[in-house]
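Starting off with a structure, shown below.
For this view, one protein chain was removed and the others were kept in their places.
Each chain gets a letter, A and B, in the order it is written, and its residues are counted from 1.
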Amino acid sequence: MEPFHAEPNYIIEEAPVFSSGHNACPGCGEALAVRYVLNSMGPKTVAVIPPSCIAIISGPQPYSSMRIPVYQTTLEASAASAAGIRRALVRQGKDDVNVLVIAGDGGTYDIGFQALSGAAERNEDMVYVCLDNEGYMNTGAQKSSSTPYLAYTTSTPGGKPNDKKDIAEIMAAHRVPYVATATVGYPEDLARKVAKAKEMRGLRFIVVLTPCLDGWGVPDDGAVRVSRLAVQTGFFPLYEVEEGERYAINVGPTPGWPVERYLETQRRYRHLTADQVAAIQAHVDHKWSLLHARAKVECVPMFQGAEI
Amino acid sequence: MSRPPNEIPTIWTTGFTDVFNTGTWRAATPVYAWRPSPCLVDCPIDNAIPRWIKYISEGDYQQAWLELVETNPFPAVTGRVCHHPCEGHCNREVLEAVVGINGLEHFLGDHALDHGWALPEAAEPVGKRVAVVGGGPAGLSCAYHLRRLGYQVTIFEARERLGGLLRHGIPEYRLAAQVADREIQRVVDLGVEVRTSTSVGDSQAFAQLREEYDAVFVAVGAQQAKRLPHLDAGAGAGRVLDGLDYLRRCIEGATRGLGERMTVIGGGSAAVDVARTARRLGHRVSMVALETRAVMPAQREEVEEALEEGVALFDGAMVTRVEATAGGLRLDCVKVQLDPTAPAGELRPLPVDGGGFVLEADVIVTAIGQDPNLTAFGGDIRVDAGVAAAAPDTAATTAAGVFAGGDAAGTSRFVSVAIGDGRRAAYGIAAYLGHPDAEVVVRHTLEQAVNRNEVNVFYFDFAERNEKAKAPVAERLTGFAEVNRVFTPEQAAAEAARCLTCGTCIECDNCFVFCPDMAVKKDDSKSDSPEGRYVILDQYCKGCGLCVAECPRGAVHLEQVTQ
Partner (left out) sequence: MTTLTTGASQAGMPELLPGDVRMLLTGNYAVSYGAMRARPQVVPIYPITPQTPIAEKISDLQLAGEFDVDLMTAESEHSAMSACITASLTGVRVFTATASQGLMLMHEMLHYASGAMTPIVMVNVNRTIGSPWGFWPDQTDSLAQRDTGWIQLYTENGQESLDTVIQAFRIAEQLLVPAMVIHEAFYISHALEPVVVPAQERVDEYLPPFAPQHRLDPEIGESWGNVVNQDMFYRHRKRLGEAMARVPETAIAADTEYEALMGRGYGILERYRMEGAEIAVVAFGAMCGTARVAVDRLREAGVSVGLLKIKLFRPFPIEQVRAAVAGVPKLVVMERNFSPGVGGVLHQELKAALYGMADPPQVHGYLAGVGGVNVSARKIEELVGKAMTEEPVAESVWQR
């Protein structure tokens, strides 16, 4: 057997929840993420979706791309909306139904953060998945507080002057039962984390890096590759945190792979100078050292891959 | 909340998006198609290498072997002596090093011999007879494939035993005679009529063959050694031998009295074989080759082994004059450069000023190539530059029903090329004879093969290449036991796992897994094939190409939608 993915031993079990014929762009990383999130959660799920590309993907009335009840809420209200559903389900004795939020980064890091933080404090019983494409891509690629340092967006044409929020750490600081990062380049890892979260109770948070082809400037067939490079260069670590303190790093960066290999695949970083690339590299290195310290481990990469 | 019929409800969904046809967005369509791997293209026998390696990695050695002998009935032989061009463009090199295909073939070949596996049976007779002139690798290969196509085959071999070069031209330490014999016997066991010690020595005999048989395959090899007359003149009779003679005498045990010091002239495998054989028989050996080490036609490994065994190599040099002296032979040599403006295939040495040096020897062995003897056939078929002119795809000569291959029809002098010629000739003959199922072998090109940009090596772990273990040098020089050791099953498994299986779908599911539109479906009712069992759902595929980008092995590609 050849090792295909970062989680070679995890067998994805897909329930047919996400349907073909949806409105995502060809090659959309987010649609791929939605597939593994929904199909891992299964049909006994009620989902909340705020305005986002996901809302578009979910389908125009009266059609849905999701074979579960989906409630489309307002941009800032996802976590609260999900809490209302969960509480109503509990009152109806429907304890076996999952409540799922699929929100974008704008609806999570920015405008939806208060509701999310409140729900986290109350440990509302839901799986909250943030499909993070690092900006307001559905409205034409404006910056969000998830947009990385120096990335071009239509509202930061000179490159964003500040770094992105570290949402996983913020959520871990709420000491919720489960926080994980994932990305579409590692579907087994993503599906495993969703399936794991599904079996837990309380607020479970997964942030999934989902390349936006148009917003990032990536070719139609590039979402998976870019997603993987984000991990392999250490730009986006894959890890899990239980109860805010038990860290497990799933995939480490490939030794010797500079972050430049990730940056150069995307139009939004095309303007970078060598000094700026070096600054981003230093930043990535520093964040890794912080993560290692939190994880209390010397990172042993579980996976080594290569790319041409 | 009743509403008029056919009015779309304004809230609460009633259906699912899979009624839509997002396939209309598509500008390109993924197509599953088997593509040749570079190893297959480079293999002179067109061997479907990824297929049998896949079976090794699955532990199914017998199926692997059956896939291998589909084109090559001599894997134990080629696993030892093939110059393995298959490893030349292996895409695995992107990761760390090419796959040890030759080592795997060696392993599989020996495993089959150890287990006594028989070749696939001959087909039902089709009622036609073919004569094969020459029982070397080309002739035997042709006989094998002809039997599998249902033809009656008679091999005419001038010597007492079958094998040709395999038996008489390759030393035991590279290819143990019993290995060749057993693989040859397996072919004979398919029902090949063998007439040894039967030479087709003149045009009359050849004409009779053409009369008696529906087709003839000429694979008489290249038996006439090229000579360097200026050496003969200076050294005197008996002090200059040719390589094939020498090797034959070794095999016959008739090498005594040649003296201690030997100089071998030549840069090919035959020269190296002579040099290393001589070392084993106690000679001090020097070797003079026109080419530098980097471009010598001999395989890199065998040159290294020769050096390990104490052969003194003078590369980029030539012997200009030989003089018999009291102490033996004095060889005046000079360093040379090859004229880069010389026509392809021609070596034009230019002496280097001040590059003169002198060697002393008791005997000189030249191994600078052989030419075929085609006097019996030349009246019927065209001979170009000393070799039979044969069509590259069918081996057909200019004479109807006469085919030619191996060293008789080419200059490459590789065992695997001869085996490949025999195979192509068999299918060429079958096509000529109107076989209902046989088609002429179509050779693929590297342009058609999966290239390095088309494999996705993310899906493979780094893994060091396995090398065949070698006998220690001191042990090698004590006799003719084989130098190279066969892979252990563990090595074979590890090496097989390194294969990217370029161009052949192994149903890894990547295309299915990475489709954002769920437009890839696995159709289990489809049979196992190199194209895999996936189908693209036309209604949904948006043509993004993720399946192509994430296919680890180039088994699916995009084609533009033309309408």
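The working rule: a contact is a pair of C-beta atoms (placed from the backbone, for glycine too) under 8 Å apart; a residue touches a chain by one contact, two chains touch by 3 or more.
Note that the structure is predicted; figures quoted are calculated from it, not measured.
**Student:** As a test of the contact rule: which chains in view would the missing one touch?
**Tutor:** A, B
**Student:** Which listed residue, A:V70, A:V127, A:L229 or A:L263, touches the chain dropped from view?
**Tutor:** A:V70
**Student:** In the whole complex, what residues of chain B lie against the chain that is missing from view?
**Tutor:** 1, 7-8, 10-14
**Student:** Give me the chain A residues in contact with the hidden chain, please.
**Tutor:** Touch with the absent chain occurs at residues 43-46, 48, 55-56, 58-64, 66-74, 76-77, 79-85, 87-92, 94, 97, 114-115, 117-118, 121-122.
Methods note: only the chains that are shown with their structure count from here on.
**Student:** Rounded to a whole Å, what is the gap between the Cα centroids of chain A and chain B?
**Tutor:** 50
**Student:** Across the complex, what residues on chain A touch chain B?
**Tutor:** My answer: residues 1-5, 12, 18-29, 31-32, 35, 59, 61-65, 67, 70, 187, 220-225, 228, 304-308.
**Student:** Tell me, which parts of chain B touch chain A in their complex?
**Tutor:** 8-22, 25-26, 57, 94-95, 452-453, 455, 457-462, 497, 508, 510, 513-519, 537, 539-540, 542-546, 548-550, 552
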